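Worksheet: one structure, shown below.
All protein chains but one are shown at their positions in the complex.
== subunit A ==
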Amino acid sequence: MSASSAFNEEKGGSSSVGEPEYGHDPASGGIFSSDYKRHDDLKEMLDSNKDSLKLEAMKRIVAMIARGKNASDLFPAVVKNVACKNIEVKKLVYVYLVRYAEEQQDLALLSISTFQRGLKDPNQLIRASALRVLSSIRVTIIVPIMMLAIKEAASDMSPYVRKTAAHAIPKLYSLDPEQKDQLIEVIEKLLADKTTLVAGSVVMAFEEVCPERIDLIHKNYRKLCNLLIDVEEWGQVVIINMLTRYARTQFLNPNMNGSDKTFYGSDEDEDEEEEEKEKKAEAPMAKRKPYVMDPDHRLLLRNTKPLLQSRNAAVVMAVAQLYFHLAPKVEVGVIAKALVRLLRSHSEVQYVVLQNVATMSIKRRGMFEPYLKSFYIRSTDPTQIKVLKLEVLTNLANETNISTILREFQTYIKSMDKDFVAATIQAIGRCATNIGEVRDTCLNGLVQLLSNRDELVVAESVVVIKKLLQMQPEKHSDIIKHMAKLTDNIQVPMARASILWLIGEYCEHVPKIAPDVLRKMAKSFTNEEDIVKLQIINLAAKLYLTNSKQTKLLTQYVLNLAKYDQNYDIRDRARFIRQLIVPTEKSGALSKYAKKLFLALKPAPVLESPFKDRDHFQLGSLSHLLNAKAGGYQELPDWPEAAPDPSVRNVEVKDSVRAVGTVTCRDRERWKGARVCSRTRANPPQERKHQRKSDQQKSDSESESDEESDSESSQSESDDSDSEADDPVCNNRKHKCIDSSLVLCLQNISPCSALKSYELLHRIRGEGLSVEYCFSRQPFSPDGNMVAVQMQFTNNATSEAKNLHMEDVKLQSGMRVKEFPEIELLPAGETATAVMGIDFCDSTQAANFQLCTHTRKFFVSIQPPVGELMRPVFLTENEFKKEQGELISVTCRPPTPFLSDSRFNSIRFILFCIAQNRKLQICLRGLYSLYTYDILGPETHHRHRKNSPKNEKTLPRGKKGKKP
């Protein structure tokens, strides 16, 4: 009770300090006092012994948080319940903590120990959620604890916990960027993880913490490519985006040779025929050009392609941008269909996709041409979608389809949505400038629009006509005249300014009207908008220069008005122009050139798409959408001039899932009935080894069916290429809760399983020297406590290796090693065998050492499977019962600290099985607490009884006779 009274004191203190219910909800301001009362009864409920009351209170508090009301004064009362047994209360407390811990750091520390305990819980969900909350509470003081927890969780046996660890990395990083180096180590470790569950999350962490460390990806590149299709959809997006960037730094531009010009130089007014020709030219060029695509580049393209069929728009977009940025020009076309499909989706999705299509359609017009009709506009589309579709249609317009497109535009102009009509007029203008043949038709159409009743439409037409007229003014003086008349009616400033500019620029075509327009304008000068005023001054200046007789006084009048204008731009302009055109004593040489300055021939404007050149942003990104760099945006690098060394991606073959055929989980047909299809793997032996490696590591949760694992090594290598076995991540197959590690352990314990050899050093890494080892299961004569490890050295190199020996052994405390005798000479192509002894001290810690030749040193490590540390002992049933009785008498205790969590779990499972069987017992020196813990604890893995070897007793290998 003393603790709770302390809490109460604190509670009182904090609630008097804490600001209650401020700001968020002004309506509640009037009922402050009643809120206090309500909080009091909440506190009472939280302090009660009944879970139901606590739950009710927590629900009300969470509802308050959800509504954005301040519930921070309840912190002390809530934090007490963090250790509550009721899981729902606990979860809600977590929600509360994550929300308020940042504000109440000191009190939040009270909850830390609960999470630390949670991190050791046997239930993976609890471990994971403890880590989640611990890493989410944003209390700086616990950074070291978080770091430790993340590191530990990163090697947890459960992939779900490892995933949580990956999520925790960016959280810690944002809390304390100082930890970057340590976090990168964890990221590196998790990147090597082979489960699909972890892949997406760790790449996300990579992107947030160290996107510049592209070197970390090398070794995992192929693995990521191959796992991709089985990663959950959100992870896929992140991985694909990251790999796009990676590929841009590592591979050569596939469009580099021959098509270079079209790749960069193609722009919207490029003739389609030209493009066709270029395409044809490109094909033979492709044959003779020396460019050969890196197989890894190809691997990426091939493995992402099926994802275009994803139901998730973000995944489809990610693949589309990958193809756009990385694929050879001829292959990019495949994405068009998928992107067009997304146009059927929600309007927000359409909006984003259309933005990207607009950018793509500038560079690769041919790609979307077959889908022209999919971009036709419906009157029910939201305006922003209409405008974007219009943009795409304009980009797609060429000589062949312009007539259909213009016919469509004609119907759009009649739309009720005036913003859209304005955009259509702009689009017509762009089509007219880009495609010379239809210029006159467009111009006529636009002139007709000048008599439209809607002013916006007229104004927009004027602006566009002005741009079009600039191309051939001499032909269209009657249009200019027509427009001059419009100044009487049109009020939209931009349109007025455009007309004035036109008249000024082409005053020689309308010599009679121009001065009159100026006269009218001078009259209304003071009431005009600024842009119009500037154009009036402009017009006056030009007329003064060409026709000073009629306009001298008018010009001076306008300039005088402008001199006293409020806007300094206009005053400036007036002063400048007066000096330039009115010759005085002081005015220098410039006034001679005034005519040239004002009436120079101006180039016609190029009407450009606003999406032009937007593709320097990675497509699909926020930055691309906004056309501005968003925070944290990673530039898409240019292709390198020369390809960096591709061998950095080489991994020891056992790890590499080779670049052969995309065999995906979905397609592997590991489900009954279809096994035959899967025997298409090109290199089963490698896959096999890959599998073994992971067995050995025990970090992956693989599941193998029992029969397979028993017969695993006895089967011939070629035969066991069954997809079941080489699927590194298929957990829960057939949905019996097969716990993988259990099976693994049993398989290793089972004495009938043949000797397995493990790879210590692969020949690629070892520069020709390869080393394999196996646990020979023979007594090691120099020391009975040691496990014999038989090593086989093979020299695959062309030169001989000398002085093979061990150095620099690094061991956990208690472990010992007896080195193998030095091998003086190993000629090329020869094989030698040596035996070493290791006392693993009953742990599965790895023995790390350096393997040295006369020239090189290699870091290697040997990690024993649990089974190799034991040996079978036969017992009668009576003996067994006696032993068992001894064991059960020991009380249940939590795991001893010297074992890390993951190992503890695996051993637990073995023990569990044994308990089920009631014929077996294990004696491991020093591990009693573990047994009993499990034998007493209820578990649910009944089904695996048959897996356990019968009538055997396993003892630590090399510990004969040492009984408890």
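Keep this in mind: contacts are C-beta pairs under 8 Å (C-beta built on N, C-alpha and C of every residue); 3 or more make two chains touch, one makes a residue touch a chain; residues count from 1.
Basically, contacts and distances are computed from a predicted model.
Undergrad: Looking at UniProt, which of "Guanine nucleotide-binding protein subunit gamma", "Dynein light chain roadblock", "AP-3 complex subunit mu-1" or "Phenylalanine--tRNA ligase alpha subunit" names the chain we cannot see?
TA: The chain we cannot see is, by its UniProt record, "AP-3 complex subunit mu-1".
Undergrad: Looking at A:Ala313, A:Leu406 or A:Val817, which makes contact with the chain not pictured?
TA: Answer from the full complex: A:Ala313 touches the omitted chain.
Undergrad: For the chain left out of this view, which of A:Pro382, A:Pro493, A:Pro646 or A:Gly768 touches it?
TA: Considering the complete complex, A:Pro382 is the one touching the chain left out.
Undergrad: Hey, which of A:Asp51, A:Asp440, A:Asp530 or A:Asp783 is the one touching the hidden chain?
TA: Residue touching the absent chain, from the options given: A:Asp51.
Undergrad: Of the residues listed, A:Val237, A:Leu390 or A:Leu500, which one is in contact with the missing chain?
TA: Of the candidates A:Val237, A:Leu390 or A:Leu500, A:Val237 is in touch with the missing chain.
Undergrad: Among A:Ala63, A:Leu590 or A:Leu755, single out the residue that touches the unshown chain.
TA: Residue touching the chain left out of view: A:Ala63.
Undergrad: For the chain left out of this view, which of A:Lys151, A:Lys180 or A:Lys337 touches it?
TA: A:Lys337
Undergrad: Name every residue on subunit A in touch with the hidden partner chain.
TA: Given the touch definition above, subunit A has residues 24, 51-52, 55-56, 59, 62-63, 65-68, 86-88, 91-92, 94-95, 99, 102, 123-126, 128, 132, 135-136, 138, 158-160, 164, 167-168, 170-171, 174, 196-197, 201, 204, 229-230, 232-234, 237, 241, 306, 309-314, 316-318, 337-338, 340-341, 344, 346-349, 351-353, 373-374, 376, 378-380, 382-384, 408, 411, 414-416, 452-454, 620-623, 625-626, 628, 630-634, 663-667, 669, 671-674, 677, 701, 727, 729-732, 734-737 touching the missing chain.
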